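Report on the structure given below.
Of the protein chains in this complex, one is absent; all others appear in place.
A, B and C label the chains in the order they appear, each numbered from 1.
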Amino acid sequence: MNVEEMYQDIILDHYREKHHAGLREPYGAQVHHVNPSCGDEITLRVDLDGSTIRDVSYEGEGCSISQASSSVMTDLVIGRSVGDAMSLFAEFTTMMESQGRIEPDEERLEDGIAFAGVSQFPARVKCAMLSWSALRDALARAGATFEESR
Amino acid sequence: MNVEEMYQDIILDHYREKHHAGLREPYGAQVHHVNPSCGDEITLRVDLDGSTIRDVSYEGEGCSISQASSSVMTDLVIGRSVGDAMSLFAEFTTMMESQGRIEPDEERLEDGIAFAGVSQFPARVKCAMLSWSALRDALARAGATFEESR
Amino acid sequence: MNSTSDDYDIETIRRDFPILSRQVHGHPLVYLDSSNTSQKPRVVIDAISDHYAQHNANVARAMHELGAEATAAYEGARAKVAHFVAAAEPAEIVFTKNSSEALNLAAHTLGASLRPGDEVVVSVLEHHSNLVPWQLACQRTGATLRWFDITPQGRLDLEAAEREGLINEHTKVVSLAWVSNVLGTVNPLRRIAEQAHAYGAVVVADGSQGVPHLPTDVGTLGVDMLAFTGHKMCGPTGIGVLWGRRALLDELPPFLGGGEMIGEVRMEGSTWAEIPHKFEAGTPPIAQAVGLGVAVDYLETIGMGAIARHDHQITAHMLEALGELDFVHVMGPDKPVDRGSAVSFTVDGVHPHDLMQLLDSRGVAVRGGHHCAEPLHRRLSISSSARASGYLYSTDSEVDALCEALTWAHAFFTGRVAARA
Partner (left out) sequence: MNSTSDDYDIETIRRDFPILSRQVHGHPLVYLDSSNTSQKPRVVIDAISDHYAQHNANVARAMHELGAEATAAYEGARAKVAHFVAAAEPAEIVFTKNSSEALNLAAHTLGASLRPGDEVVVSVLEHHSNLVPWQLACQRTGATLRWFDITPQGRLDLEAAEREGLINEHTKVVSLAWVSNVLGTVNPLRRIAEQAHAYGAVVVADGSQGVPHLPTDVGTLGVDMLAFTGHKMCGPTGIGVLWGRRALLDELPPFLGGGEMIGEVRMEGSTWAEIPHKFEAGTPPIAQAVGLGVAVDYLETIGMGAIARHDHQITAHMLEALGELDFVHVMGPDKPVDRGSAVSFTVDGVHPHDLMQLLDSRGVAVRGGHHCAEPLHRRLSISSSARASGYLYSTDSEVDALCEALTWAHAFFTGRVAARA
């Protein structure tokens, strides 16, 4: 695995032009997460409609991996049920912790599979997970119920 | 240097029969010193007559080295001037820190020279010094003035 | 040197420890001071060298290749230690510099919520490291320190404690040695913990003498926190461990500040990282964690069950052999039942320091003093004792060498002293 492969076009695309970026109204909960070792941060809002995620909006600072991951995550979860989003979270986490040993399911993770390469660089896994952890936290605070997968 | 040489007859003599042992009245100051790493302890009193040490009395717990050293010390300093006692303290200290490299002066240190062997066992040096440190502290508290040699 | 059982290959184990082939004062080293610190197998020593020579970098914060290797090694060691004590997850393992820091961490963070009227319970047989931090915590907060006394057999006096209502609704913390470093007593932690938990108290175990010698399962122990130290379990100096239940660690305030224990830092105030990093300020003992991880692998390869049986057998032999010397008086339980491997004793007519020195002249290394348990010695009306303690590499013949040297030392010293009379 070399660094060129890690910086896949999908990642750079999302980095250059983030989807669903910016903080929007209305929202049910807002959280602020940081990656203490590097200073990457994200402020994230969720808006729920029953058990459906109506919107996820965010503002952040960070490297291409953390930025692109936020963008990909919002593509994946907006419009889904909380339960579904949390299984995607679990699948994404499993992939990121696999150190490249798991072949990700493109049907499910869509652009998220581009991060499989990142999973081989343990120090960057936290970057890719930042927005997802913020999402889970925000959902919990917005009153969504789901099983703690970890 | 073997252990038989360290346990010289002089040391064992003083250990078996300590000179000037027990706590006596009157006294100008009393101190309590311990060797924290092993629990050896001594309570020591001095009685001054101007700048002369009229009496040193003590009670203690400890190994043969610390016990014998108290006994030898009292032999050396009782009846001397504070200044003289403190130069003996300095000479004894120098010998104890010499790791056996200094030939002690028998004229001055009398039975104290038996501790030259102990100076080769760094862990036991503290035992031999306990009563001397207590003496210095007690003299200071009794109002004696002397130069801090260390 | 004989092996203790057919599958415990003591000769091979001894060859793993380079220092055991040393001579001391012209005698082969008989190292019976393992309760003080253990010796190190070659694999541990080499792992530390290899780490510095090939993978050295700072952790977490350094994301380059060497940083990733060092971080993987450091966090890998945490996972190994977690497994070794059957912790629920690696995040429950906090690396400190030694047991003492681990216990101070517990006393400061649990101490932060103590109030006057609250009670902290320890015992009279504690090592200073599980006493002084609680004394200081009580001083800071106005809480009251109370303690278990011991029976004449050297066990916690549970009946007296019951009578006095030692553990009650005011009890906030109970902190006890799992195994005494002087008497060898194994304390009934589970039973006491159940009692303490019934009143909502937190139970801390000082496992410094337990974890190296006994298979450890924090769930079975029944406590909420467990402190232990690398250097007593074949690992390096400079590293200790505090295990704590996540729910407890999560809610405690931080202890030392700085470095990577933070969430966000502003001049006006800061937030904290998740556990375990919340409690690990500054550059951690990286190479030492690596060494401890290998030590734990080494112990597990031999098997903690096998080590416990071996240690038990050596202790039994020691108790028996010392029991045959009429000038030797063993402290603590004299039968190898619920008993760790520290055996402390006094010798008629020979002060422990003198004894230690005389034994050393024969190559036999024991400890003399109060073994950092001064209140216990005071309780027993002595100021010091001698202590012999074996470990996985100790042999029956080393115990025999101890007894021979004791006989010689007693005769030499009392004989010479008597000769002067």
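Heads up, the rule we're going with is that a residue touches a chain if its C-beta (ideal position, glycine included) is under 8 Å from a C-beta of that chain, and two chains touch if they have at least 3 such contacts.
Keep in mind it's a predicted model, so treat the numbers as computed, not measured.
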{"item": "Chains on display which the left-out chain touches in the complete complex", "value": "A, B, C"}
{"item": "Touch with the omitted chain, as defined above, among C:Leu136, C:Ala308 or C:Ala321", "value": "C:Leu136"}
{"item": "Contacting the left-out chain in the complete assembly, out of C:Ala72, C:Leu158 or C:Leu256", "value": "C:Leu256"}
{"item": "Contact footprint on chain B, counting only the chain that is left out", "value": "34, 36-38, 41, 121-124"}
{"item": "Those residues of chain A which, in the complete complex, touch the missing chain", "value": "2-4, 6-7, 9, 12-13, 15-16, 37-41, 61-66, 121, 124, 127"}
{"item": "For chain C, residues in touch with the removed chain", "value": "18-19, 22, 24-25, 29, 31, 33, 36-37, 39-40, 42, 44-46, 48-49, 52-58, 61-67, 96-101, 103-104, 107, 124, 127-133, 135-136, 145, 147, 229, 231, 236-240, 254, 256-262, 264-267, 269-270, 281-288, 353, 356-357, 359-360, 364-369, 371-372, 374-375, 378"}
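Quick note on the criterion: only the chains that are shown with their structure count from here on.
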{"item": "Where chain B and chain C are represented by their mean Cα positions, the distance between them in whole Å", "value": "36"}
{"item": "Separation of mean Cα positions, chain C and chain A [Å, integer]", "value": "44"}
{"item": "Distance between the centres, which are taken as Cα means, of chain B and chain A, whole angstrom", "value": "74"}
{"item": "Residues within chain A bordering two or more other chains", "value": "none"}
